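A single protein chain has been omitted; all remaining protein chains appear in their positions.
Showing chain A:
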């Protein structure tokens, strides 16, 4: 345990209130008896991808919100929502206010395919689609076109599986979740009945995990279409694989070999989903009138090397798959926050060593912006503890000098006020939370998410008209910043 020093309490600032931000804050608070931690968040509401990324039908994964809420309630912790770091307050300004600044702002963008036709109507990033059904304000007007019968998801990760599952789940299962009402209405009218998940490499390179695969295989009203030919010749590789990879591949093989269940006469044809391997997208094909996507042209690949480092190399052969909906699920991506913060554009991360930002004393990072946008909550938890450990070590060892007085939020508050920014407190969030839960109750949902930031602020006390108008123009700024 770290002893508190007789010097003034170290003030730490965390940027981002998702799992990385909260676990970093939690670890510092637990292991330093005097540290004060302020968590900043650009949206009015906290929790990042736990709220906006985890699928609506995975409520158990969201239980971490309980431990984050406890952290926020600590006397030494404060939450300031509705503050965009990099614009409302800069990182150098935060560094003047705090002894240490931790950047945990995650990955708000996505990788692009870089192929012709990518911007045709009917093509969406998985990130935007997930944001849409999870009520992320910037994606609330996505209005994805679900009027075709076949959807293609490019990517073999858990996000791809989540989207396939949401597209094909029976509506009565989704109705009782916190999926937004408007997405539920859109899914109710959806004609999509077949979903292909297409990946560049083979079965041994899939990035999704077994729990999510099993869920898809067991999805009521949907049939798995896996080709046994995709698995020939893999037996010995599977035998020697570590247990997680082995069990995952064996489950795919078993599913591929299973005879389809006999359909009862007159029963509706089940919805279908399948995995296609060793296909790399070359072009999204336009319809005859050029107005929308009608299919994807794919390069067939072969694998060079094996295991996780296998590379997909085009064979020269091609294939076309017809579809009206294309979802690109090839990875999230972080964006640079502030000119004062070094950023590796190639890797999409902040250069760091154990969470210490290279060349900038007093600046740290945790979560996806530190390591890259992969992993589940436990990955981010361990990573955040690692960064918190660096902060604690630096405090202990004097590398981080906590003796000069720092004003913390006192300084930031006057900066924000001069810029017309009014932060949302944690108790404000709890009022928004209560409003959402109340709205959901009538429909038997855990909550009905508020998707308009102006409405979020209206649900929190003392929202001013000026603030609402300001937030509306802020959202337009988000979308224009990404060049959508």
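Quick note on the criterion: contacts are C-beta pairs under 8 Å (C-beta built on N, C-alpha and C of every residue); 3 or more make two chains touch, one makes a residue touch a chain; residues count from 1.
In this text, contacts and distances are computed from a predicted model.
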> Out of "Histidine-containing phosphotransfer protein", "V-type proton ATPase subunit", "2Fe-2S ferredoxin-type domain-containing protein" or "Ribitol-5-phosphate transferase", what name does the UniProt record list for the absent chain?
Replying inline: "2Fe-2S ferredoxin-type domain-containing protein"
>> Considering the complete complex, identify which of A:231, A:385 or A:409 is in touch with the unshown chain.
In response: A:385
> Which one, A:214, A:292 or A:439, makes contact with the chain that was left out?
Replying inline: A:214
> Among A:61, A:185 or A:399, which one is in touch with the chain left out?
Replying inline: A:61
>> Given that one chain is not shown, which residue among A:118, A:318, A:393 or A:413 touches it?
In response: A:393
> Residue-wise, where is chain A in contact with the chain that is not depicted?
Replying inline: 1, 23, 26-27, 29-30, 33, 58, 60-61, 63-64, 66-67, 70-71, 73-74, 76, 209-211, 214, 243-244, 247-248, 354, 376-378, 381-383, 385-386, 389, 393
